[in-house]
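Here the complex is missing one protein chain, while the rest keep their positions.
So, chain A:
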Amino acid sequence: MSEHTGSQSSSHGGDRGRRRSRRRGGGGREGRETRPRSREKDKDNSASGPSGSGPIKAPIILAKPHTEKNRDSSTSGSGSSDSKPIVLIKPREDTSSASSSQSTTSGTAAAQVAPSDGFHGDQSGRGQPTQQPTYQIQRNVSSVAAFSESSQTRLAPPPEMTQPVKLVDDSLNWCDSGIEMLLDQTDFLVVGVVGMEGVGKSTILSLLAGNHPEQSNRSFVFKPQTEETLETAGHQTVGVDLFVTSERIILIDTQPILSASVLDQLIHNDRKLPPEVGLAENWAEVLSLQLAAFLMTVCHVVVVVQDWFTDINLYRFLQTAEMLKPPTPAPSHDAPSSNVSLDTEGDYFPAVVFVQNRATREDFQPSRVQAMKTTVDRLLQHASMRYKNSVSMSLNGLMPAQQKSPSRDVSLFLFPDFPHKPAKQNGKMDGVASVLSLVPDYQGHPSPQALTDSFRNQIFSVPRTPLTHHSLTEKNWFHYAARTWEGVRKSNLMAEYSRLLT
């Protein structure tokens, strides 16, 4: 095994060098530069970069190989022309800076969609990532100065995140600020969440991110619906959010799928709809499918949250998303032969974990759990996603009565409706609180903390199947995700499917 990786890295090394020199030649700036000198320059720039030399062009171009060095061969074969980046930078910058300023009115957003879509339309998905670093570093220098320092120096501790960053904004454009949070290491786990409106996606992810179930909703990493949102039947999470824990778990929160609230907003902003999609309703469905397909491509684990058991449409939806999922990019031709075994395995499919949120006392009965598992199993029996053996209620003594089914166990986890519990007791029973504390309430399920701990442990130890045929670092993953998102948005499969919707 080790010799394979050795040969792989060496071949990539050669490739990298070739590519780098080619691009530099094309840039025309320092075409005659020899390699050792350019490396020195790299260092110089990386040291001087954060000190605020944003508008100068030269360091940007020199810093580019620095990040690219770790991109591995996932971008190999991307012989994009060098004139493009310059064209690219401008519309991209506009969009993201506008979105980062959080002052996007619907009108300007609509205006921004058009140019960015146009520019992506004439370009292959392959070529894109080579240009992105250019832009990211520029942004890095100019806008997010706080993180730039740590991301530039290798040995500095990773940036500590306190709140998620946008991965996809409300007008469904990719945001690049997330890359600041990512490192150049390969040991990471991506967990995404998908579910209908108000089922508790953000809550579950916050618990994974380290929040305690007893904490108030306001202190959660991913903000659950506030009372105001609840009262207006709106959705809280817009677009896609990203959070990286200190354990290098990348958590991805998404806006609800098949949501009336999202649909309502689409109808409200009618002009934003692409003309080729007929009904807003179909557009909302396709959008949901795009989100799910995206998660299924870039996540190791996809957590499917429901708050009642069960909507058959959800399983249908998951299978459709799986059907429309973009194919895993084939390994490039110069990849070493050790990847042949992966090649035969074909497409990547994530581990899918079903979480039953707000489960009642009855739902925790072992027979009920078994019935749920059987149902999920039968509904998904022909799905390729790995919905078994990732997470189980029978571990950690959560359900002592349950028979342990050793091998083929549907990944199903139950959370009770705990966030309101303490509030209820404190709020109402003030008078008798002292007495009640002596007689603990019967819950019928394990304590929220025990459930949370077990769930976290189990999710974190899900086997990390490689997402692509090449090993990815966190940053590579980010580029891969960006490419996937664009691919999913412009997918022919999606277009074909949406045409069939009546």
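The working rule: a residue touches a chain if its C-beta (ideal position, glycine included) is under 8 Å from a C-beta of that chain, and two chains touch if they have at least 3 such contacts; residues count from 1.
Assume contacts and distances are computed from a predicted model.
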*Per UniProt record, name of the chain withheld from view ["Glutamyl-tRNA(Gln) amidotransferase subunit B, mitochondrial", "Intraflagellar transport protein 80 homolog", "Nonsense-mediated mRNA decay factor SMG8" or "Elongin-C"]*: "Nonsense-mediated mRNA decay factor SMG8"
_Chain not shown: contacting residue from A:360, A:394 or A:471_ = A:360
_Touching residue (missing chain; options A:259, A:297 or A:476)_ = A:259
*For the chain that's not shown, point to the residue among A:163, A:219, A:246 or A:374 touching it.*
A:374
*asked:* Under the stated touch rule, tell me which residues of chain A contact the chain that is not displayed.
replied: 196-199, 225, 227, 230-233, 258-261, 263-264, 267-268, 279-281, 284-285, 307-313, 316, 319-320, 322-324, 327, 346-347, 360-362, 367-368, 371, 374-375, 377-379, 381-382, 420, 423-424, 426-428, 432, 435-436, 438-439, 441-442, 444, 493, 496-497, 500-502
